[in-house]
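Note that this complex is displayed minus one protein chain, with the remaining chains in position.
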């Protein structure tokens, strides 16, 4: 199904790609931090505020009905996008970070007993680590880690060996934001279910690159961020299986999430509203639908194929350029189009600034994975991460900039 | 300082006011639910996504630096807007609901002991009630309520009498969203401080109507929502005094809010970042600055004066129209421009639909204040709430629509 | 007795008189509701409440001699008018007549536009419940 796609026409949908940075055309290779937004998303925001803006649910007026309808339409689209059984299993949050905090605080607190284990990997983003540290400290459960190998992958056998009967929750990143490694979550989910553990998947980096099917995966929870998926900032998703979500206590409380409120006690609303306290991020939810549509219209197969070919082009180009001072970090064979690296004798931060001088945006630093950096004995990397609108021309330009830098510091 | 303002030119800044609803020009009287957004806010969103979009903080590239600068500029503006001592006391949240949840979960859990009292009023929005019910249940503290009188106000003496030495936290609404009543918070704050209690103010309904000065009030915490203040949805503010925020444990955890992360433990970032886990709602924060600027440019005095005159015009018009079936709910003399009412023998919901048929948007229902409604022996009201862009012409049209309804059901 | 479709056509004709005047359509609905036979309050129990409605709507079925009869009520006038429309069409029909109905009048009077999508869901809930009763009594027969 891998039709060739017209990248020029895709680029034309992203106004920010016309920016000049330091007098050079912007080359945006910081997509793992946040993707750019197509016209359709920006226009949806504008159109909502120009025509429909109103607070949603339980209201008698037309604008509110319109806003409610559009808001819930995103949930329906999301259900299709991740193939959830029902849209009520899709909860809107602020982002992956909040989705994980919600599960740790609500589900973690519900099930974890002293001595129970929560299993993560050593490559987790802080957002999938610190919430578990805190709930373990509160409940007396113990954090365990699947180790990361020197190429930035995990060994499946080692991982499966960590899944013992004490493990109650496995929470792991599908794709590492720092290294790009794709983890073998399907087998881990099956094995975890075999001993009765539940599995939460951090899909922050996965969602824009390949198709998600929560029913096929059979994961128990999954977290997504809109802003990494061509959508607006300030919005995320928690997917959870109905029976789990239904049994969990609410996380935040207030308007929308209640059924009946008395001065001294309250009863709670149905899913998904039970977990959506307060006025939601209405405009961004509505615009997020256009981001999902953007990805679906191109198709995950085409996206993966374009990004993979970019990635191989990059690796090839690095080899041919014989950049001796350049050291790749994260060299697993199963990766998305993300490459971390160091340049010998130059701080990652300086490399970032020098590339920026050429208009190239990369991320530098620990990528919110300090324990992983420590494992590699470094305090950060330079990371280039690609999206559907990137091109081989941009990679050529990037390689030339790296050559110039390596040449200057010889 | 009360210059007369040009409402026509203000209306021209709000594109949504050109909408037609059921063939009639939109009359938007649902401002207490959410206000409309001026061009400047919508344009700021668009411009951010078209030119600057990047993940913020700790980055080497130009877009990220630009986004970070704009993001923090809103915090500086906010500090001026509420007259905080420092911008680090202004924390970005999802909205008032999250701000209150944060304080209840973090500060509440830190200080509340069995038998301690948390004092609210009977007119709280569910968002300032349910979080306290839950933290009281968890800590063994007891919820107490300042009673609401039949005109929808609280008696200051009765309120002060509730503040005994067991009270550790007073959390109350400054302005009732259901009734419009302005509460005497200044004296309550002073009295509460006299016995060592801390005071949280729910300023959801206050912020767009009159000037806020947290230092003059000396409140300990205050919550705001952007969407009720001419700004984007999905964004709120928690103000807190530095010494309190500094002593509080983090609420959510993950990226941004950490200093150093090890596999087994972490240390936390400085204020305000300690309470801002995950990628923030960057675009909406940046656009929110234009909302604050919109309000500041007109000036709170001018806003209050316009809205007060609208409100008196409304009360006068209701009197003259002799709408016998109409019963006002919330008749205190100290109110903002919000009026709840019932029409005899008609459900509030039907009134809402009938007004909508004339293009008039009002809110109907319990306004997330079920205990207050129960106190009045009703299950909801029709509520008209005004903002700076409303006019006496709109009120005339509204009164005519009410007359028609009352006439038909006679 | 008129056929189901004759009644639907009448409803469509009535609403078309109001053209774009939404307010009059709502008043008309309210008038329909007022003309309903009063419901036995003993039948207004939670089990006869329609799920998914923002207002309270009770539908109580009575099945005699192969014919379905509905007692209905609502706590809001407009919703009462909505359920009254269905009663107008479906009262004193056989289950199979009910189950075989194509409710084309809904689209033709522009119901979605008139009551919004949330109330449309509630309206769909009423239809579904009345059809469920029809199915139940049909198989019972």
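Note that the chains take the letters A, B and C in the order they are written out, and that residue 1 is the start of every chain.
The criterion applied here is as follows: a contact is a pair of C-beta atoms (placed from the backbone, for glycine too) under 8 Å apart; a residue touches a chain by one contact, two chains touch by 3 or more.
Treat the numbers as computed from the prediction; the structure is a model and nothing was measured.
> Just to confirm, in the complete assembly, which displayed chains does the hidden chain contact?
Listed by label, the shown chains it touches are A, B.
> Among A:210, A:313, A:349 or A:397, choose the residue that contacts the chain missing from this document, as touch is defined above.
Among A:210, A:313, A:349 or A:397, only A:349 touches the chain that is not shown.
> Taking the entire complex into account, which one of B:53, B:68 or B:364 touches the absent chain?
B:68
> Thinking of the whole complex, not just what is shown, which of A:22, A:164 or A:215 touches the missing chain?
Looking across A:22, A:164 or A:215, the contact with the absent chain belongs to A:22.
> Check the options B:11, B:39 or B:58 and report the residue that touches the missing chain.
B:58
> Over the whole complex, note the residues of chain A touching the chain we left out.
Those residues of chain A that touch the unshown chain are 22-23, 346-347, 349-350, 353-354, 356-358, 404, 408-409.
> Can you name the residues of chain B that touch the chain not displayed here?
Touching the chain left out of view, chain B contributes residues 58, 60, 62, 65, 68-69.
One rule holds for everything that comes next: only the chains that are shown with their structure count from here on.
> Centre to centre, by mean C-alpha position, how many angstrom separate chain A and chain C?
One centre to the other, that is 47 Å.
> Rounded to a whole Å, what is the gap between the Cα centroids of chain B and chain C?
The separation of the two C-alpha centroids amounts to 40 Å.
> Give, as an integer number of Å, the spacing between the C-alpha centres of chain B and chain A.
31
> Quick check on chain B: which residues sit in contact with 2+ other chains?
22, 349, 353, 356 - these are the residues of chain B that touch more than one other chain.
> Please set out, as single numbers or ranges, the residues of chain C touching at least two other chains.
54
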